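One chain of protein is taken out of this complex; the other chains stay put.
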Amino acid sequence: MGRVLLIFRLVLADVRRHPTQAVILLISITAATAMLGLGGSLHGATQALYQKTRAATAGPDVVAFAPGTGRTAIKTLTSLEHVPGVLTHSGPYREYYTKLTAHGSTGAAVAQVADMTPGPVDRPLVTSGHWIRPGGVVVERGFATALGVHVGDHVTVAGRSLPVVGIAVTAAHAVYPWAPGIGPGGGPSDGGGLIWLNERDTRALESAADTSVTSFIDLKLRDPGTALAWHRNPAVTSAIGDRWVNVRAWQLIAEQDSLMLKGSQPILVIGSWLLAFLAIAGVATLAAGRAARQTRRVGLLKAVGATPGLIAAVLLTEYLTLALLADALGLITARLIQPAIINPSAGLITTATGPTGTTIAVTTVVALGVAALTSLGPVVRALRTETVAALADTAHRPQHRAHLTRLSALLPTPLLLGLRLIARRPGRAVLHACDTAATLTTITGLLMIYAQPAKGYPGSSMANHLRDAQEHHVILAVTAALVALAAINTVTITWTTAQDARPTMAIARTLGATPGQITAGLSAAQLLPTLPGALAGIPLGIILCLPFSTANTTWPPAWSLLGAALAALPATAALTAVPARVAAHRSVAHTLSAEAT
Amino acid sequence: MQDALLAMLAKEPSYGYHLRTRLRRALGPLGESMNAGQVYVALTRLEKAGLIVSERADGLPERPDRKMYALTPAGQQRVAAWLAEVSWPKPDLADFHLKLTTAAAARLADPVELVAAQRRELMRRLRDAQHAALAEPDDSTAGLLLEGVVLRLQADLRWLAACERAWSGDENRI
């Protein structure tokens, strides 16, 4: 018990002494696990939302459509009620394929005629306002969100302005912009949204010239699992005969709903791996930066009689606790962001769908792995060092890199200092180059996606915009997270380099180097590895995009890629300037006297 | 010095001139100031005490003082006793300490001033010794004697620093 207390006291003391490092560690791992959690839970997430919506709205298992409103059509649909295995039904109803105008923009719409009280199957869930009344329409939530329509606004259908009395969700239609389904003619249709209105309000639609109409019936089956093959059921085929009836199973609607995410999933998955890599790079920098101090701390602990096991426990507990905390934070973040990504058109119920067990397991393993992998090396090294050597910190005898040093003698002072700093810790320069490469890889991916021409649904530019915006906002979010993490890493690396180089820099100042030269030197040490890293990031980004590209993929212009690589330089310079400046202006006398003790 | 001269004669008889040279070499720069007569005075006393005997050397009539000295059995005993002896010069600090206390008690002088003056004097001595030590090569035996002198002076100076701290802290203490 006492030992556990001791471990936690030591861990707590260290975190309290270096809160910034703990926070950076937390942020790095949180970003990676959040992205990973998001990527992992994306698969099937929309399906889950659809299921929920289906349960809440008594969604149909099968919807059967017949063109027109003729007697034969109605009769055929009604005959389906009596097919064995059908439990209950709603309808038949009519729906009109028309145009709807709201706030000045016009889009394709399906106007479904509904009862004042919905039947037993497909009972849309009103999320605001109330259900339809004569002279008032209800707009599907995804459509309403896209149009920016709220309860109380007016929409124009077939030349008639009607007030919106409610917003609702349903499982009987695919979410915006796929509400029209296979359309009135049975073929592909434009993207569009769904509204419900009262029988009385359809008169204008009847007479409108450009409107087509379809009848349909919602059916509930005894075994919903058989819905996909239901239309091949002999009883069904005989009821339909040679008449034109389209049957849609609920599984097809669900699949249509998740289609919108298909574009963003690879972005999230690749993004999360890149983020995880950046997190490893960042945490490794931190761990390496702390190794020297840790070796001394281990020496002290050994000197007072701590066993290697206890010391390993102290060192690992700190990293692993922070990693677990970050994992939890990441999963919570993923959970909070998830609804916006998996339910892009707001057409489904967005109650919580927490991360699955697998996702939790994967993110936890990654978080702990990052912490363990990056801290294990320094811990083992610290434990292996002899107590006395650890106390004197002789384990960190720098290597002599004569060539680099000789080369640097020919350069102006800041470059001289920068190159000697790199010679001091070349591993860190490599890490920084990798960091930059990962960032540039994502930016390349972003440029690739922006370079693609808009494709998709003719006639409904609004729907296209929505889908593109969906992909772009996911990429933007991923890129923002990556750039932020890369920035944090750059600052961390500069800061650890500055900490490490503190005595050397103080000596340089006693020898007459100006703070400006020290600042420039520290920046130069980060800038030199940036360019090769940036240049390597571009081909890497292109390679990562290859699996998703097709013959007609548009490649972004070379100048934009090169520009992005070059922009990494001033960005790095700006990021390193502040920590370098702070470090360079520290009191020389203070640093040296602290070193001497 | 008498004991050292006896010890030098323990192995074989020697001339007075040789004894003086060997003594000076052992003492190094500190031996240079040694009076030439000092050795002969010591040898005469030892002879009188019956610890050594001397014999005039032949064949060098132009240097009549050339005498060969040798140990007597009594002298040999004395050498053995000297080597076994563990006496050590006692630090002679009481005098200065009493100077400070009495001066302070009678308000004759400021003890701190006395300490400072003493310090200056010892520093000058240390300077001479240190310069001599620096001039000696690293492996010199004589350098060791200088090192001892330097360390002694250093110890005295540190004691003076302690005195100064104490007396400047409380002027009226006796």
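Which chain is which? They are A and B, in the order written, and residues in each are numbered from 1.
Here is the rule we go by: a residue touches a chain if its C-beta (ideal position, glycine included) is under 8 Å from a C-beta of that chain, and two chains touch if they have at least 3 such contacts.
Quick note on the criterion: contacts and distances are computed from a predicted model.
*Asks:* Between "Molybdopterin synthase catalytic subunit", "ABC transporter domain-containing protein", "Sulfopyruvate decarboxylase subunit alpha" or "Copper resistance protein B", which matches the UniProt record of the unshown chain?
*Replies:* Its record in UniProt gives the absent chain the protein name "ABC transporter domain-containing protein".
*Asks:* According to the contact rule at the top, which chains on display are touched by the left-out chain?
*Replies:* Counting the whole assembly, the omitted chain is in touch with A, B.
*Asks:* Pick out which of A:I507, A:L540 or A:A573 touches the chain that's been left out of the picture.
*Replies:* The single option touching the absent chain is A:I507.
*Asks:* Using the document's definition of touch, tell me which of B:L71, B:A129 or B:C163 contacts the absent chain.
*Replies:* Hidden-chain contact among the options goes to B:A129.
*Asks:* If the hidden chain were put back, which residues of chain B would touch it?
*Replies:* On the side of chain B, residues 1-2, 27, 29-30, 32-34, 38, 41-42, 45, 116, 119-120, 123-134, 138, 145, 147, 149-150, 153-154, 157-158, 161, 165 touch the unshown chain.
*Asks:* Pick out the residues on chain A that sit against the missing chain.
*Replies:* Touch with the absent chain occurs at residues 394, 397-402, 405-406, 409-410, 413, 416, 420, 423-424, 503-504, 506-517, 587-589, 592-593, 595-596.
Note that in this section only the chains that are shown with their structure count from here on.
*Asks:* Provide the C-alpha centroid distance between chain A and chain B, rounded to the nearest whole angstrom.
*Replies:* About 89 Å, centre to centre.
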